Every structure is written in C-alpha cells, then in structure tokens.
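Please see the structure below; I have some questions.
For this view, one protein chain was removed and the others were kept in their places.
Chain nomenclature is as follows: A and B, assigned in order of appearance, with residue numbering initiated at 1 for each chain independently.
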Amino acid sequence: MPKLARDTQHLLLTVTPGVLCILVFLVLPSLYLMGMAFLTNGPYGLPTLPLSLQAFRELAGFGFLGWSPGNLYTLLRSVWQTLLATLIVTLIAYPAAYYISTRPARWRALMLLAVVVPSWTNQVIRSVGWMNILAPGTPLADFAARLGFIEPQMGLFPSQFAVIIGLVYNFLPFMVLPLYAAFEKLDMAQVEAARDLFASPLSAFRHAVFPQTLPGLMAGVVLVAIPAFGMYVVTELLGGGRSMMIGNLVARQFAQASNWPLGAAGALIMIAVTLIGLKVLRNLGRRLGGDREVVL
Amino acid sequence: MTHRILTTLALAAGLTAGIQPAVAQFEGETLYLFNWSQYMDPAIIENFEQEYGVEVVENYFNSNGEMFAKLQAGGVSQYDVIVPSNYYIPRLIESGLVQPLDHDRLTNLDNLMDTFQDPSFDPGNAYSVAYQWGTTGLVYDRGALGEMPASWSVLFDPQMNPDAPFAVPEDSQVSLGSACAYLGHGYDCQSREALQEAARLMLETKQRDNFVGFIQGTPVLQQLVRGSVSAGITFNGDYLFFKSEDPEGFADIEFVIPQEGAEVWVDNMMIPARAPNPELAHAFIDYILRAEVGAALSNWNYYSSPNAAAIPLLEDILQEPPITPTDEELAVLAFTPSLEGEDLQFLQQLWREVESR
Partner (left out) sequence: MSRGRLTAFLRGFWYALMLFLYAPLLVVVVFSFNSINSSARFAGFSLDWYKRLFANDVIMQALWNTAVLATVSTLIAVVIGGMLGYGFYRYRLGRLSWLVWLIYLPVIMPDIVFGIAEMTFFVLINQWLGILAPGLGTMIIAHVTFQVPFVALLVNARLLALDPSLFEAAQDLYASPWQRLSAFLLPTLRPAIAASFLLALTLSIDDFVISFFTAGPESTTLPIYIWSAIRKGVTPEINAIATLMIATVFLIAMLSMLGGRRRRTSDT
C-alpha cells in the first residue's frame, strides 16, 4: 500500500469520530440555534416562519412599551460583573502565583493542586457552600450587620455581593495557573537589574515583572472572563432579584418564559460579545506587550 | 401528623377490601407524573403502584412556566400526566401540547362537583380533570413585622415593612395580579394600563433594599420558617401543610387573603400530546377521581377537593379557613386570566423588564 494512501486512511480512522462528534453535536446545534434567532416567535414561544429580525428588536428593548432598557441593563450588568470579578481574581492571583513560584519545587505541584481542587467540585455545590456561609444568621452575616453593611435581619446572600464572590471563587484557579506558568519562566536577572535600576519596587514590577507575566495574565483573563460572562448557576443561586446576567436572560427563554427566538438571539449576542472581548484583549495585549502576540 | 397516618391506613384498608384483578393489563409498565412539589401523598402513589403492578416516576416543577417550558423542551413525549393550573390550560390546548381525554376511560368523572364538570377554561372537560383547588394569599412572619392587616400593602408599601426581607413569586401573572389588586384594579386586571402600572410598582418594589428575590409559594414557606424571609406570597394548602408539620416554627407565621383581591385556582390533570402511556395515564386520572383517593389526597396536602364524592371523607380542618374561604374572602377571589396572543406577549415583556432591570 502506498504511504500516502495509508496515511490518509489512518487520518480518517483517527480523526473522523472526533470531528464527526463535534460537527454533529456542537456545530450543527449551534447553527440551528443561530438560525432560530432569525425566526419569528410563535404564539406560545416556539420559533415559526417567516424569517424576521423580531427577536433582535425585542432583545434591543423595542416592544409594546416603545423602547425599554431592561435587556440593555442586563447586558451592561453582565459586562460590569465580569470585569469586576476578573479584576478581583487578578489581584488575588498575582501574589498567589508569585508566592507559589518562590516555594521549593517539591511544594509547587501540591500548592497548585490545592488551588485547583475546589474548582473540580460541581458549580452547584460550590454555590451551596457560599449559601451556607453568607445566609442570614451566620457569623459572617452577623458581623457584616454589626458593621452596618446590611440590615440585621438580612443575609449577605442573595445579593450582588454574593454573585461577585461566587464568580471570583469559581474562576480564580484559571488565573493562578497561567500566571504561575509565567512566573516560573521569569528571568530573574532582568528583575534584579530592574531592582538596581529603579528605586521603588513598584516601578521594578512595572518594567521587569509585568511585561514578562503579560502573556500569562492575558491567558488568565480569557479563561476567567469568558465563562464568567456566560455564568448561569451562581447568579441563579446566589443573586437576588437585581444581579441577573445575560446567561440568565437567555436560559429563562427556554426554561421559564418560553420565547425561543429571543433566547437564541441572546445566545448569539453572548457569542458576539465574547468574540469582541477576545479581539479587544488581543489588541490590548499587543499594545502592552510591544507588538508581540500574547493572546491565543 | 396522626391524622395523616389514620387516613393512609383507612385508604389502604379500603383498597385491599376491594382489590380488583382487572388491572393486570398494565403490569410492569411505568407512569411518568409531572407535578408540583409537595402535592402528592406518597401513600397514594404506593397504593396505585401496588394495585396496578406499575411503577410511578415522579418529577416536580415549581411554576406553570417551568412546566410549560419543559414540555416544549421534549417533555411532551416523556410525561404521562401533568398538573397545570387553570390559566395555563387554554394555551396548553392551543399549542398542541396536550391530548383530548377519552371519557369512556374515566368512569369516576361524575364524582366531580358540578362547578368543575364544565369549567370555563376547558368546556366539557375535553382535556382536563380537576385535581385540587385553593387560594394564593399573603404570608408573613408576625414575629418580624408585628400584626399586619390583610392587605397587599405588607409587600408593596415600604412604610409597612421598611427593613424586613420579603419576596414575590417568579410567576409573572400572580405577582403582577397581586400588585394590580393593591393598586385597586382587582387581582384579575387585564387592561394594559393597569398591568403597566403594576409592573412599575413591581420595579420600585424590587429596588428596595429588603427585597430578596423571586421565590415561589412552596419554597418561600421554608424560608419564612428559617427567618431568611419575613413576607411573601404562598398557597393556603402548602401553608397549612407545613404548619401542621412544624406547629412551633409556624406559630407566628400568618396566612391571609388580602381584602384588595387575590387568586383562586384549580389545578388539573392533563395528558401530554405524545405521552408514552396514555392508557395508564387515563387509569391514573380515574384512580385519583375515586372518592376515597380524592379524600386521602386532600387530607394529605390540605387543599380543597373538587371531588363531590370525597367531601364526606374530608377532615374538619379542611372545611374551615384558610382552606375553605369565608364568604367575604370568596367575594374578592378571582381566577388568574388566561392570556393568549399579543396579551400574553405583552405581559411577558412587562415581566422581562421587571426581572432584568
């Protein structure tokens, strides 16, 4: 058998099941969902012909009331909560990743594992944990009430505060891992030189450490912000009535309110915002990193 | 709790006395029941399983919207019996999600009271048979709020409750209906202006610091007894059910029908259009329609029975408020309007606005 033909045969043999699986059960359903966004909402929430942009108009807030800002609020709130959570995650992950990289080699794997293991438990269970801690009457809630942050009868959950905690808790490991990888490769000679050159540790960090860890940071931002933006569980379980994100808006059209085209349009917007976010990060990374490719 | 054991025993005795061999036709089959949580006596399920030699798989929903969405998401071919409320019945029929009932298979249909024999939402019981009926009212913790009037102002007037946590259901029609009643338009308000006003009130209410979220009638009771919620909207039977389970915890928790108007509802058994086993579904509905089963059901879940033949077997507690409303209460109770077409979409848009802001 000629080598080329045999190679093709092997290629088909090894690649076909996986490619088929992804094409049939991921690409095809996604295309169907995207198509659904351009159908009309039937009388009871299922998509019908004709093709129309009705779902997008509704999503933009146009309807029986003229224009109303609810969905826009939800989108902006999603972006805001994602950015805030990503910022907090970064502030926690930087020192943590650096600290791990300074420990003796035999400890590092264990420490990384310690950071990652909580994220292996189920999302719902992690939220249950925080419900236990933040509920009314728990020591933490009592403490917050004594400080005057909340009314004595209220808990710290459900609230937007609880949602942010939940987001940070869920995605922290995704930032620690890439940052650690960056710190591990850190060129200490450069850092030492910078320490000699600049008086303050802060400017040493800015000029020597930060540029070197930038690729790790950017990878971390991608890994944190994308799933945080699409969050559903944390907002449903830990949020009250004022912290809804676009993932909840989309899910509700299929799980409670029945408006499939609107939900599909929302899903499309989610993907679009995600792609735009990636693009922005790419450009940002390139600017900060002096024209080096740092994202993806 | 003792009364429940007694009725269960009575039920079991009644069944063994009249064991029918005729039901072997379903031996080994499975019935998929999609019901509200805390709504079905486990003993009734066990007895049905034994008598018919079948297995019953129970799944639960917390709101009509959830049930409707689940049917659309494939449930239409996976459940044999569903239990929607009156205002969802026309839209279930029109969207083709349910199938007509075969009255020849429902030998006990005549047990229903006259009121339920030909309901406005399903003339002639073509698709549905009443399961239980009850009311939806205000529930609050006297310990946290003090003595309160029978009024929706407990929820919607910030002066009545400036700082104790409260919730309203995620069911748009029930929440907006209650707001409508508070505004003086009646619980069953339908004009767009009234609904819009109610939605605005709901938005303001939602922005209050002590609003904790959208919580349905059954779970809100659990939160009340735990103290994480001090006021909400619930159902009369669930209230009495949990109160009888935990009299101490519920000593200060009050259920009232607000004088501005509130909901009376009927939940009904229906069969999804592509149910896996419609014959067994009919047999189950007919079983629930038996006098002693209907009575056992009400005696367990504390809701009013639509079954005339079951009335003599009901406990006394079911014959008085809050289960049997007083005449004054009956005067202000109304069905939730059954919406369709643009009216339904209008309401859904309003509610989306309330939820998302």
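Simple rule for what comes next: a residue touches a chain if its C-beta (ideal position, glycine included) is under 8 Å from a C-beta of that chain, and two chains touch if they have at least 3 such contacts.
For clarity, every value in this text was computed on a predicted model and none was experimentally measured.
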Residue among A:76, A:197 or A:271 touching the omitted chain: A:271
Omitted-chain contact residue, chosen from A:131, A:181 or A:194: A:131
Sites on subunit B contacted by the missing partner chain, in the whole complex: 32, 34, 37-38, 57, 59-60, 62, 72-75, 77-79, 215-216, 218-223, 226
Contacts of subunit A with the absent chain, listed as residue ranges: 7-8, 10-11, 13-15, 17-19, 21-23, 25-30, 32-33, 36, 92, 95-96, 98-99, 102, 109-110, 113-115, 117-126, 128-133, 135-138, 169, 172, 201, 226-227, 229-230, 232-233, 237, 247, 250-251, 254-255, 260, 263-264, 267, 270-271, 274-275, 278
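We take it that only the chains that are shown with their structure count from here on.
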Averaged-CA centre spacing for the pair subunit B and subunit A, given as whole angstrom: 38
Of subunit B, residues touching subunit A in the complex: 63, 65-66, 68-70, 72-73, 91, 94-95, 144, 163-165, 170, 172, 192, 196, 206-207, 209-214, 227-228, 230, 340-342, 344-346, 348-357
Residue ranges of subunit A touching subunit B (in the complex, touch as defined): 41, 43-46, 58, 63-65, 68-71, 73-74, 135-137, 151, 153-155, 158, 239-242, 244, 249, 252, 254-260
